[in-house]
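A protein chain is absent from this complex, but the other protein chains hold their places.
Labels run A and B following the written order; every chain starts at residue 1.
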Amino acid sequence: MSWTLAQIAQHINGQLVGDPDYTVTAVGTLTDAGPEHLSFLANTKYKKYLQYTRAGAVIVAAGVESDSDIQLIQVDDPYVAYAKAASLLYPETKPEAGIHPTAWVHPQAEIAADVTIGPNVTIEQGVIIAAGTSIGPGSVIEANVRVGNTCRIKANVTLCREVQLGDRVVIHPGVVIGADGFGIANDKGRWIKVPQVGRVVIGNDVEIGANTTIDRGAIDDTLIADGVKLDNQIQIGHNVRIGEHTVIAGCVGIAGSTVVGKYCAIGGGTGIAGHIEIADGVQLTGMSMVTKSITEPGVYSSGIPIEPARQWHKNVVRYRQLDKLFARVEQLEKQLKD
Amino acid sequence: MSWTLAQIAQHINGQLVGDPDYTVTAVGTLTDAGPEHLSFLANTKYKKYLQYTRAGAVIVAAGVESDSDIQLIQVDDPYVAYAKAASLLYPETKPEAGIHPTAWVHPQAEIAADVTIGPNVTIEQGVIIAAGTSIGPGSVIEANVRVGNTCRIKANVTLCREVQLGDRVVIHPGVVIGADGFGIANDKGRWIKVPQVGRVVIGNDVEIGANTTIDRGAIDDTLIADGVKLDNQIQIGHNVRIGEHTVIAGCVGIAGSTVVGKYCAIGGGTGIAGHIEIADGVQLTGMSMVTKSITEPGVYSSGIPIEPARQWHKNVVRYRQLDKLFARVEQLEKQLKD
Partner (left out) sequence: MSWTLAQIAQHINGQLVGDPDYTVTAVGTLTDAGPEHLSFLANTKYKKYLQYTRAGAVIVAAGVESDSDIQLIQVDDPYVAYAKAASLLYPETKPEAGIHPTAWVHPQAEIAADVTIGPNVTIEQGVIIAAGTSIGPGSVIEANVRVGNTCRIKANVTLCREVQLGDRVVIHPGVVIGADGFGIANDKGRWIKVPQVGRVVIGNDVEIGANTTIDRGAIDDTLIADGVKLDNQIQIGHNVRIGEHTVIAGCVGIAGSTVVGKYCAIGGGTGIAGHIEIADGVQLTGMSMVTKSITEPGVYSSGIPIEPARQWHKNVVRYRQLDKLFARVEQLEKQLKD
């Protein structure tokens, strides 16, 4: 796909410093781009590359100029503008509509006319799939699931019974939504199953990364609100609720019944205990350990980064002696006072 | 499904305070239930909701009464009783028996007459599946696997060659059992594969959560004993052995050859090193880091929960200076002694 710089500048509401008729066909990084590429500079740390780049044009922040004769498109937010320009150059292609002959679709499923059902897909009874959606190869859509319009369910996804998806939801391969939550009761030493009868209800414009799992509710539903973005290999327990436009990086685990607010950003590898509440606007850095509710927005962290192993060893020993050290200091204070 | 309170009270061995002929058809939480719902009160923290609930009846502990005219069923253990009552109201439905026309079953597999094989399933040579079991859509059962009776293998599960399952095993979507363990040997800088020739042997009444992985043994078998319950996204290395009725929450990793005892409870996100032993009755809180054997039952913990990022930063710096602090205190003690 080929676009002129004038078309791109207009699309991203930018100021073009260059030839309006010059065309680009792809994106590239500042260091690797050639004349056919559009690039961008979002982090001023990389400004030095601007004079060397061979890119056809570069999206930059308003006010950024170059000593070289590189063509620029100046915008308010270069990364957002890049995202929009890249979407022009790489329009999402919906696979051809129709039900693949190797797919199995229950006669009592309602599939909109222009939906794409890929090879080896299974669609069970009572499923409703709205217009413009595609279901990737090998995916399984269990009974009574409802999928909104223009969703992209990729390959080998499992949507368990009664899961509800909004519109424009993107689900990457290997995701499992609506499996039973970890509900067990201890009956005199033996664990018995607590039936998991809630659903998973997912809003509009949600994206869910590869091999992420979201459990169905125990009684009420598990809820993922509009605009939430989840990375890969996240585990979300039963009855968790995640607020609008919250983003969660890979390998996060959230235990059952926890409520995460709106506009939160949760770093990779974080663990969040069950039955707590995280306020709107909370940011957690990577590998945070959250055991209690967080009532105020702000940035929170935990974990002690690596040290050379020998030093780490020493510090762990010291850590375990902390209580004694406090006693010794108290003793010193007492002696000095006397 | 509809049951009278008398029937439910009898099933859960409870004392009914209310109309024996009143019927309920579903379960609900105290706050959301209506007259058609059965609810429960297991945690006295929520007792305040008992007077407001609109539930048809509530399962409570013996001795709990209400000021309102709410109907009660008094039992010894309300959560266990709820689990049993919910199982009455939501009986597990086995999919219709038979082999789906889109499934592929090797002619040398032995499938009991009333087994359900779903769409797009693959069953390889030498597989034996006992009565009453169902295999969900898209699942792959490799050569010589043996599945016991009344198992529920959900969608997109992979059971690798020679895996053995007991009876009443439930496996949720995306689970992989019996993939090769991480066995590699360093041959002068290059890693070569160590053949993984053991199996995975799983007992009765085991439940395994979505996208969990259990590796086959290197030489001997990996063993999961009766009654073990595993949550989602757990990784169990080769030759691990897990004792009866142990429960493990999501995102736990257990490295190779480790032995976990009976009746343990392992919190989410915990990591357990290889080649160690965890005694019976050990409880690990979430995100524990276990590097050595645990010889005594009890509760163990590690990890430092989050703080505001600024404070966390300061504490990490202080932590790294601990060794020096000990030296300074020693110096002070010496000075004071002199």
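Everything below uses one rule, namely that a residue touches a chain if its C-beta (ideal position, glycine included) is under 8 Å from a C-beta of that chain, and two chains touch if they have at least 3 such contacts.
Predicted model, so just to flag it, every value in this text is computed and none were measured.
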| item | value |
| --- | --- |
| Full-complex contact with the absent chain, from A:2, A:29, A:44 or A:108 | A:29 |
| Sole contact to the chain not displayed, among B:7, B:87 or B:102 | B:102 |
| Candidate in contact with the missing chain, chosen from B:180, B:226 or B:280 | B:180 |
| Contacts of subunit A with the absent chain, listed as residue ranges | 26-29, 32, 77, 79-80, 82-84, 86-87, 89-90, 92, 100, 102, 118-120, 136-138, 154-156, 170, 172-174, 205, 207, 209-211, 227, 229, 231-233, 245, 247, 249-251, 263, 268-269, 286-287, 303-309, 312-313, 316, 319-320, 322-323, 325-326, 329, 332-333, 336 |
| Hidden partner interface residues of subunit B, rising order | 102, 104, 120-122, 124, 138-140, 142, 156, 158, 160, 174, 176, 179-180, 182-187, 189-195, 197, 211, 213, 215, 219-220, 233, 235, 237, 251, 253, 255, 271, 273, 284-285, 288-292, 294, 298-305, 307, 314-315, 318-319, 321-322, 325, 328-329, 332, 335-336 |
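We adopt the following convention: only the chains that are shown with their structure count from here on.
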| item | value |
| --- | --- |
| Distance between chain centroids, defined by C-alpha means - subunit A, subunit B (Å) | 25 |
